[in-house]
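Structure, as structure tokens:
Presenting chain A:
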Amino acid sequence: MKNAWILLPVLVPAVTGAALAAASFREHLAGGNTGPGDQKGFVPENTRGLHALVGTVLALSALVAVGGAWLWGGSLTLFPLVDGIPLYFQIDDVGRLFVTVVSLVWLAAAVYAFSYMEKEGDQKRFFGFYLLVYAILVGQEFAGNLLTMYLFYELMTLASVPLVLHSGTREAVMAALKYLFYSLCGAYLGLFGIYTLSRFCDTLAFQPGGSLNPVLAQGNRGLLLAAMFATVLGFGAKAGMLPLHGWLPTAHPQAPSPASAVLSGVIVKSGVLAILRAVYYVAGPDLIRGSWVQEAWMILALATVFMGSLLAFREPVLKKRLAYSTVSQVSYILFGLALLAPTAMEGALLHVVFHAVVKCALFLSAGVLLSKWGITRVEELAGLGKKQPLLVWSYTLASLALIGIPPASGFVSKWYLAQGALESQTGVFRYLGPAVLLVSAFLTAGYLLPVTVKAFFPGESRIPERFGERVDMRMLAPLAVLALLAVLMGLFPGPVLELTGRIAALAAGR
Partner candidate 1 sequence: MAFVQNFPFISIVLSLFSGPLSSVLGGKKAKWVNLAVITLIGAMSAAVLAFVLGTGEPYVYRMGHFPAPWGNEIRVGVLEAGMALFFCVVMLLCMLGGERERALELPEGKQNLYYVMVNLLLCSLLALIYTNDLFTAYVFVEINTISACGLIMIRQNGRTIEAATRYMIMSLLGSGLLLLGICFLYDLTGHLLMSNIKEQVGLLYAAGAYRVPLLVALGLMSVGLAIKSALFPFHAWLPDAYGYSTLSSAAILSSLVSKGYIFLLVKIFFRVVGFEVVRESGVLNILFVFGLAGMIMGSVSAIQEKNVRRMVAYSSVAQIGYIYMGFGLGSLSGVVASVFHVLTHAATKSLLFISASGLTDSSGDSKQIADLTGAGFRNRLAGLAFTVGSLSMVGIPAFSGFVSKLLFAQAAVEGSFVKMLPALLVLAVSTVLNALYFMKTVITLYTPARGERFSGRGFCRIGLWEQPAKTWAMLCLIVLNLILGLTSEPIIELIRDGLAMFE
Partner candidate 2 sequence: MKPGIMLIVVLLPILGGGLLPLLPFRSRRQLTVYTECVVLLNSLLTVAMLLYRPGEAFVLFRYTGNLSLSFRLDGLGSVFTAILALLWPLATLYAFEYMEGERHERIFFMFYTITFGVTLGIALAEDIVTMYCFYEMLTLVTLPLIMHTLTREAVLASRTYLYYALGGAAFAFMGMIFILTYGTTPNFVPGGVLDPARVGEKGDLLLLAYVMCFLGFSVKAAMWPFSAWLPKAGVAPTPVTALLHAVAVVKAGAFTLMRVTYYSFGTGFLRGTWAQTLLFVPVIFTIVYGCSRALKETHIKRRMAWSTVSNLSYILFGVVLMTPLGLVGALSHMIFHAVMKICSFFCAGAVIHQTGREYIYQLDGFGRKMPKVFLCFTVSALALMGVPGLCGFVSKWNLAKAAFEQGSPLALGGAAALLVSALLTAIYMLTIVIRAFFPGRDFDYGTLKGIRDPGWRMLLPLTLFVVAMFIFGLFSGPVVEALEAIAAPMP
Partner candidate 3 sequence: MDLSNLLSNYEEGVAMLLFGIGFSNLLLHKNLIKKIIGMNIMDTSTYLFLALKGYIVGRKAPIVTDGITSASAYVNPIPSGLVLTGIVVSVSVTALMLSLTIRLYRRYHTLDLDEISTLLKKEGK
């Protein structure tokens, strides 16, 4: 079997994760107290060993995944899943892009989590599912046809639920259920689209520009458009697009910070990936270009952008605020995709990368505040900057990047988005889009910067002593790295640009 290596980064973390989860479950059965006797297998007892195991597995598989994706590539066909459509992996640029981002963020968050989760407890389960989700994401990014991708998409939904309800409180469980049902609802909408495409396309395998069969499609355009709309709506649910965005502000804050970091940073992107695949690689952008679907999509995206930032602006609780900002930021990406123009798509892809990094950094810092000093609201952190410059600075850098102030990375992507909008043939949206983006940028500034301001200029309010305690380096380091990355990518966007440009030219080129 050629290219069997593709399975490695999927299976290895999956197996390890499953083992860990099983181990934690066994502890559960024993009623929480685990004597040394009742532990079998290679799952280590002490947290250090656990961290070591997780770290190595994650690092290795990330290495294999990214390295393999860039160096070897290739495709791999397994047994047919349902009527002749096989479980099929194929590595293309999109896969490379996403897998890189995912692995990066995941590693950073993992390092952070090692320290963070010591307070949370039940680390086995957490890291178990953490690895599991990673494996599934890799699978989704390497997936070579729509069905395989859908398989991993749905598995990912299910596997990420335990991350959300990790704390196990009633609210957490409710939030998890909400998350689950929203995503499933979306998934089934998407499935409707997949059914349709499987009938009207030559193949469900991804190929730039899609494989819609004009003969079959003859006279069925209405149905196809409806199906595409369902798809966008459905997968949009995971990306927190209107109208199925409700779960996001509830679920993300409930999860432990590393989890919410990856949720906001990466997992929402899997919705984006799904839409990208379905629209650009199976149905083909020409199908919906200029149709009501495109307009509806753009309207929804823009509305989400605006609404998201507005809500974030009004939100006092930091993590919720960040969650709302995710809602709006991801819709930037969706808007970019909706424009169906190369430049805009490029911008969208760039924003995928940048937003992943930035939002992860932001959530991590919020996590620090929460776990270290129990700070949830903005007012409470007055004067923190004096004591914790590194923390606050990296937060600030990240937020600058997200706002899109040159030269930080966000600027680049937004620039491309706006340019793409202006170039595109989408009537009123050519101007409406950039306008909304601009407004929401202001809002972003409005809801992110106050933190910095409060932190550095506490005014006369006295600074609590406990701010002095030093923060575990394992938390600060990934934070700093990500923040730095956010800026650097802004300064030297070359390699990324080159990659995204290639993708966009292939997929969205006329």
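Some points to look at:
By our rule, contacts are C-beta pairs under 8 Å (C-beta built on N, C-alpha and C of every residue); 3 or more make two chains touch, one makes a residue touch a chain; residues count from 1.
Per the selection procedure, all candidates are chains of the complex that A comes from, given by their letters.
As the structure is a prediction and not an experimental result, all values here were calculated from the model.
For chain A in this complex, the touching partner among the options 1, 2 or 3 is candidate 2.
Those residues of chain A whose C-beta lies close enough to touch candidate 2 in the complex are 25, 28-29, 31, 79-84, 147, 150-151, 154-155, 158, 165, 167-170, 173, 176-177, 180-181, 184-185, 188-189, 191-192, 195-196, 198-199, 223.
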